[in-house]
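Left out: one protein chain. Kept in place: all the others.
On to chain A.
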């Protein structure tokens, strides 16, 4: 009897060489956010990737053209819903730049302290979600517990846990509570302790390290040309931090280091985030020490700031003023301006165009992770499918911000 393989042609013995198409997302258990990646695979290697976003598009910019300037604060809250306070502050600063006003010093320190708390939250949840997608669920619970402490502080201060809508043009919605400083001084060290504990579980784990180190490398030049900012850019070795390069509010008085990576891989991005949490705590400590206990929070300009509630109920002048600000909006001088701050993911820019009325003519948000996510395609081409998960996780794509 003849052996079987003699009849077979050479070509039939080879595996099929056509690339396989694979659809990952938009709701995939190993990828947070709503993003869809269409992969073209050769075996398990990714030959081509098409990243598709837009599943969370809510027409942020269109809605902003319909209300007053103040009514935008709830919308910016929902752009980056992991660190809404930074968005609030960023938008308030943009409008204040057009109005040409500066908030009192006490308010600036207050904004810095609250914003940096939100930054801790942002970095922590990104790192936590990434390790959860890699199969390490316990550290995520540690980070979620730590976030709970920060959210409690936010709840006490602003009345809301996630979407605060606490920023106002020319100040904040309310002054700091009596226990503001004590609450942070008591709470945040416990947060750092939890982060250390969670980190210990990860950084001595061979599997975790192997999946991060050397995966998803982005060079310095490419990162700049792609418009990357924030932690992902610093992990590639570019020491660009808006707080350092163009100091706003009181950041020029703060002493902090800008952590920079060397290779720009997933491990660097993870470690830069972790280090930045510690630097952020240094900033908060200094802000609390320097923040005056007494003094105004809002600027004193009746065209911008709402009158005290007691006066609105008792005097006709305050009632009219309140009515005009609420119904007609703050009159922002005509023109255009671009204002940028360091948000959780990088440079959050607002390009505002005003025609002099109480309604913005155009509000353009420059979401940092829109630029970051467009680099994903380049990062994962040539890698394997399991590498997509940590690479995507380390970019910290926030659906609400990326999709406007």
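Quick note on the criterion: a contact is a pair of C-beta atoms (placed from the backbone, for glycine too) under 8 Å apart; a residue touches a chain by one contact, two chains touch by 3 or more; residues count from 1.
By our rule, contacts and distances are computed from a predicted model.
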Record-based protein name (UniProt) of the chain missing from this complex, from "PaaI family thioesterase", "ANTAR domain-containing protein", "Phosphonate ABC transporter ATP-binding protein" or "NADH-quinone oxidoreductase subunit C": "NADH-quinone oxidoreductase subunit C"
Touch criterion as defined above, residue of A:43, A:59 or A:189 at the omitted chain: A:59
Among A:162, A:186 or A:245, residue touching the chain not depicted: A:245
Full-complex contact with the absent chain, from A:186, A:225 or A:384: A:225
Residues in chain A touching the chain absent from view: 21, 23, 38, 52-54, 57, 59, 61-63, 65-66, 97-98, 100, 221-222, 224-228, 238, 240, 245-246, 335-338, 347, 349, 351, 353, 355, 361-362, 364, 366, 370-371, 373-374, 403-404
